[in-house]
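Note that one protein chain is taken out, while the other chains of the complex remain in position.
We just call them A and B in the order they show up, numbering each chain from 1.
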Amino acid sequence: MVTPVLVSGDGTLVYNGGPVSATVPAVRDEAIDTTGDARGSFSLAGVSVAYGKDLVIEGVDMHIPPQAVTALIGPSGCGKSTLLRCLNRMNDELGNVHIGGTITLDGQSIMGKAMDPVELRMRVGQVFQRPNPFPMSIYDNVAYGPRTQGVRRRGELDGLVEESLKGAALWEEVKKSLKKHAFELSGGQQQRLCIARALATKPEVILMDEPASALDPISTQQIEDTIAELKSSVTIVIVTHNMQQAARISDRTAFMLRESLEEPAHLVEIGDTKKMFTNPDDERTESYITGRFG
Amino acid sequence: MSRLGRTRQARTAEAVARVLTGTVALSVVAVALFIFVYIVYNGIGALDWTFISEVPRDRGREGGILPVIVGTLYVTLTTAALTLPIGVLAGVYLAEYAPRNFTTRAIRLAITNMAGVPSIVYGLFGLAAFVLLAGFGRSIIAAALTLTCMTLPVVITATEEALRQIPQDLRQASLALGATRLRTIYKVVLPAAAPGIITGSILGLARAAGETAPILFTGAVFQMRRLPDGLSSQFMSLPYHIYAQVTSVPGWNRTLVWGTAFVLVAGVSIVSVIAAWWRSVQRRKVKW
Partner (left out) sequence: MTTPSTPSSGRRLGRTTTRRAAEAVVRAIIYLCGWMAIIILGAIAVFLMWNSLRAVQEAGLVTMLTGTAWYPTSSPGKFGMLPLILGSLFVTGVALAVCVPVGVAAAVFISEFSGRLVKEVMKSIIEFMAAVPSVVYGLIGVAVLIPFVRQFFGLDTGMTALTGGIVLGIMSIPTVISISEDALHAVPAELRQGSAALGNTRWQTTFKVTIPAASSGIFAAVMLGLGRAIGETMAVLMLTGNAAVMPTSIFESVRTMTGTIAAEMGEVVQGGLHYSVLFAVGLVLFTITFAINLAADLVLERQRKRWRR
């Protein structure tokens, strides 16, 4: 169905006559704190997303703490990936997507003209569902981001490449064959190469959209280990379908739900992963999680 | 009629259809083979060092075809230098920027229609626009610009098709690393699409090299004692040379003219075959 949506002059979504955030009860996120010097924390307030005139996400309030893993879970079609793409403005590339509410990265708005999406993406990297290395050498893949930022010196690039490949736990496997074509790597190696490629720009946040869904169990394990290593230095937001995975690797979990096709998706609950998986506040969360386990 | 009879009739019809269409297909093969053998048989005898290293003498009845070969190369390479950048950028526009609207549909329609405009009409256009209005005179540059107009649709189509085969994933990955749209195209998409673009363009340019009508009034000449010395020079050309010999030299030298045809067909075919082979090798190397 088509929900009438308007984008008002200041960029907020207006719907059924009033601002969107006013029409739904906001989920309070207790973890919001804007103090601290850690980088890479997102705050979302009343975030709504519409594809054309179709409202797909409504009124998300959420804090994503720095240097931790936040998992977005929920049934397919609940807008997890769409919400993820709001954080690095990749929705801009789809065209015809309107985003309302406010999203701030370290206190600074990333919405509209307040932020150049190109600069935002240098700070917020992304790893995709399927490994998507560029058709070039391993080295050139990792060096792509730094080169985009204007790094030209060979020594500096070499250092960044090595550091990033180590960060993605791929260095030992490829250090002798950096000139090899990336397509010669296995699927799991390719995905770790993509993580290394994202790390090379020294991002504050890495967004991961079901990064292990196309991989075998052993490669999945390696990716999860890598994520555990990384979170001491970078904020990670991961979308996953896999409940066990969310339970294993994340510090906080957000549960999103689109209750019917006629209404937009919204955030049901967000909290510490342990609490979410043992004693969630909302019974919908519980039934989703247990249903998946059962 | 009984069911059995009908089945038998159907079988007969099937056999007749097979034989009939097969014979027609075979006759097409026979014609192609005849063309190929005839050109080789008549032309190969002319090939020797004199033929490719000397200028024509006695209105082309004697001597070689060096300025003819050089002129063809000169015009074709100039055409390539003009067509490739414009055609590739136009292909980039269609594959990466063009909105889905009426204007884009009109551009596509214009491209398919350009491919159907008769070559002699391009010749008229080149005469009016480049030779006279732009003041280039009958020259390599005027002829190359004319051939460029003719070859553009091929290069544009080849580029767009090659770009569309590059998975969206790659563009997303580049954009997510903070690359601009332009950098993404330049550094990731175009290099990945290069084999398709280059091969398609070479096939189009090979055809341009064999065209006569567009260069008739834009710069090709019957006789030149020296080699072309710049873009404003006139030129001799393989296809025009064949035409001019046959139609305006009484007692034209069969061997030399067929030799010229052989050089033209061999050049066009060899370049096309190499280009197609190279593309298939590249495709096998990279599977999306």
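As a working rule, a residue touches a chain if its C-beta (ideal position, glycine included) is under 8 Å from a C-beta of that chain, and two chains touch if they have at least 3 such contacts.
Just so it is clear, the model here is predicted, and its values are computed rather than measured.
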item	value
Listed residues B:Ile107, B:Leu227 or B:Val249, member touching the removed chain	B:Ile107
Given B:Val92, B:Ala142, B:Ala158 or B:Val189, the one touching the chain that is not displayed	B:Val92
Those residues of chain B which, in the complete complex, touch the missing chain	10-11, 13-14, 17-18, 20-22, 24-25, 27-29, 31-33, 35-36, 38-39, 42, 85-87, 89-90, 92-94, 97-98, 106-107, 109-125, 127-129, 132, 149, 152-153, 156, 180, 182, 203, 206-207, 210-213, 216-217, 239-240, 242-243, 246-247, 257-258, 261, 264-265, 268-269, 272
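As a working rule, only the chains that are shown with their structure count from here on.
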item	value
Between chain B and chain A, distance of the C-alpha-averaged centres to the nearest whole Å	49
Touching residues (chain side chain A, partner chain B) in the complex	88, 90, 93, 118-122, 125-126, 128, 130, 132-136, 144-145, 148-149, 183, 194, 197-198, 201
Footprint of chain A on chain B - complex, ascending	167, 169-180, 183, 187-188, 191-192, 286-287
